[in-house]
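One structure, pasted below without further comment.
With one protein chain withheld, the remaining protein chains of the complex are depicted in position.
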Amino acid sequence: MSKLMVTQKIKLAVKHNGQEQAKINIRGNIIGGERIIVIAGPCSVESEEQLIEVAHIVKAAGAHILRGGAFKPRTLPYSFQGLGEEGLKILAKARDETGMPIITEVMAPEDVELVESYTDILQIGARNMQNFPLLRRVGTAEKPVMLKRGMSATIEEWLGCAEYILNEGNLDVILCERGIRTYETITRNTLDISAVPIIKQISHLPIVVDPSHGTGVRSLVNPMAKASIAAGADGIMVEVHPHPEKALSDGDQSLHPIEFQCLMKELNQLSQAVGRKF
Amino acid sequence: MSKLMVTQKIKLAVKHNGQEQAKINIRGNIIGGERIIVIAGPCSVESEEQLIEVAHIVKAAGAHILRGGAFKPRTLPYSFQGLGEEGLKILAKARDETGMPIITEVMAPEDVELVESYTDILQIGARNMQNFPLLRRVGTAEKPVMLKRGMSATIEEWLGCAEYILNEGNLDVILCERGIRTYETITRNTLDISAVPIIKQISHLPIVVDPSHGTGVRSLVNPMAKASIAAGADGIMVEVHPHPEKALSDGDQSLHPIEFQCLMKELNQLSQAVGRKF
Amino acid sequence: MSKLMVTQKIKLAVKHNGQEQAKINIRGNIIGGERIIVIAGPCSVESEEQLIEVAHIVKAAGAHILRGGAFKPRTLPYSFQGLGEEGLKILAKARDETGMPIITEVMAPEDVELVESYTDILQIGARNMQNFPLLRRVGTAEKPVMLKRGMSATIEEWLGCAEYILNEGNLDVILCERGIRTYETITRNTLDISAVPIIKQISHLPIVVDPSHGTGVRSLVNPMAKASIAAGADGIMVEVHPHPEKALSDGDQSLHPIEFQCLMKELNQLSQAVGRKF
Partner (left out) sequence: MSKLMVTQKIKLAVKHNGQEQAKINIRGNIIGGERIIVIAGPCSVESEEQLIEVAHIVKAAGAHILRGGAFKPRTLPYSFQGLGEEGLKILAKARDETGMPIITEVMAPEDVELVESYTDILQIGARNMQNFPLLRRVGTAEKPVMLKRGMSATIEEWLGCAEYILNEGNLDVILCERGIRTYETITRNTLDISAVPIIKQISHLPIVVDPSHGTGVRSLVNPMAKASIAAGADGIMVEVHPHPEKALSDGDQSLHPIEFQCLMKELNQLSQAVGRKF
């Protein structure tokens, strides 16, 4: 127990003696470097107006990358499933307007080519962490991949999934802790902050934390974002919505713009205290 | 707590007043009827010789449907990934020789057409339970679908996934409980037998139990198969291998032929005691 | 994984080569023998009238041992905490009237002498499974002990607690599986039926199952009781109340008298089909 251990069969996703931290360049923003990277935006792209509005808000507050879902994995078929390619076009437009790189989820191997043609980072969602055909396909893509941890994935299984991507030749893999499923019901998930130092100690891949999905509760996003940075995360991904109460998905966990601005100020102070830039 | 409750947004996967139990006909074998259906075979199709041998063994012991994986979801990219289409051909050959219908897993939307052209039941594995593009695709297939419960899926989420398939028009959905992830480490998973009566009480869909994956331990397969039938399951799915110690996957949980024969005899007696045919 | 393993430091609670199944005699009722033993009664002793009524009901239906709580562990201090010694006297009176032995919980070392002077079996509740001073104290008692599995106890930890009792010289320990805590919320707990064959394979101690606490849902008690017996349990413990809707505790999971009678008939048939007497 005194040493963190994963199976020796994982070769590419673990750090070897002397191996440097991977640094992944997203249009000039380095994930895995000294600077803390903030990814922000709405859960879903709902309209051009909504996305452009929130893009300007998060950019002004200092965010580096814009998030927004165009293909949405939803528990029921009757829920809003995302705008699809129309959503991708809106994301690209927001990038053109603000200069912020974008990240969005891809859910099926046959969509990778399309999504890759728009986005700067391909996101693999928690429900697809062990969708191996999808992992292999993004492993041949030319864009970096953010791999979210599955709802009940062990650290070892998560790294095994990173291995699928790396093994196809795509070395730009960013891990994202987004909460695990436990018996506790007061939050949507239990954000496993310990995943951050564990990954830092056994892998060279950068890790960001998503405290929005990780808690499901707006008032917990700020303290858990700070905890993530204090634990050594390379960045955070947070949901921000101009009008959370009207959001088509995840309104309960989306920050109001003013809350996001406040968070950014606090993260700035904190980052310096733990030896990082902001 | 005195009533079992799931969200009212699930419409097709729940049982409405007076609705009859769905009966799904697999080349004459009815899943969801009085008779207990036994699906048996190896974890993976390894060779024609292996599959034909085990097919004759399980057929002789009274199994109704032959299982065998051609596309295998594995934790690491370096593990045996299945024989692919070659495996499907071997399965079809075993069906020709023995007359047993076959079930095999499909992992990606683009493979559904191919797999459907060989198999009698399309299996969706636990890791793909919430692979929504895949669910939609098999929802338009013309073969029945067995939907395994995700490793940490609630009953409600599981039914939500069945809803995706049903909503596309494929009404032949069989649910399969295969163990959930808990803190207990003495077994590979914790087989949730209570899922059986819960599904029976809130849904009209048939349910089978997979005690092989559900426990991961050979010596537990027999008692847990019996528990499943006593709890009201419509069938079981068990791994049988002519030489478990040589299996390319899941050898530890595969029954020896003689153990399978013994199980079949015991299930026969038990089924009658709980008002089922065998 | 093909073999069930617990730490070799557990010496008394594991079965050694050739060691016989322990048989514990409760006033002529053998727990651990061929016959399935049924323990039934209300969650709490509420009044003499209530307990005597239910005692006659369960006795008439064939139950062997009467259960009823006098000292109740409750989540909040404002809930009904049990009648204490008054409850013990009522239990003893019910035994005098019906001839059924009784089981009741003891919560503190200093109460053991008192409780032991009334009861036939000392019950250690799930919340006290690792209350080591209490375990040591009942280890010096002259009455058998039923040790419930803790809410998130591994099989190994559970046996470690049995070891505390056995190591003090009390060899009459009965294990009771009562559901573990998982992420699933549709039931109060997840009843781990696999604990039954696991205990049977690694220990000589008898095991009974409590499907009432194990599910928390009345309609699941019957199928889960049957599953327990099919899996090899030596008995079951179920909550029965003459008027569940008026129960001071656990009404939602208590069987109506007629449901209990029905269960007893079905268990009778089932027991014979799995080679047990009833």
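So that you can tell them apart, the chains are marked A, B and C in the order they are listed, and the count of residues begins at 1 in each.
The rule is short, and it goes like this: contacts are C-beta pairs under 8 Å (C-beta built on N, C-alpha and C of every residue); 3 or more make two chains touch, one makes a residue touch a chain.
In this text, all values refer to a predicted model and were calculated from it rather than measured experimentally.
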item	value
Which residue of A:Ser47, A:Ser79, A:Thr98 or A:Thr154 touches the chain not shown here	A:Thr154
Chain not shown: contacting residue from C:Asn128, C:Ser212, C:Gln253 or C:Ser271	C:Asn128
Contact footprint on chain C, counting only the chain that is left out	7, 9-10, 73-78, 107-111, 127-128, 130-134, 136, 151-152, 157, 160, 163-164, 167, 181
For chain B, residues in touch with the removed chain	152, 181-183, 185
In chain A, positions touching the absent partner	1-6, 152, 154-156, 180, 182-188, 190-194, 196-198, 200-201, 214-220, 222-224, 226-232, 251-253, 266, 269-270, 272-274
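Throughout what follows, only the chains that are shown with their structure count from here on.
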item	value
Any chain in contact with chain A as well as chain B	C
Homomeric contact chain B-chain C: same or different residue positions, threshold half	same
Averaged-CA centre spacing for the pair chain C and chain B, given as whole angstrom	33
Centroid spacing, where centroids are CA-atom means, of chain A and chain C in whole angstrom	47
Per-residue multi-chain contacts in chain A, two or more chains	152, 181
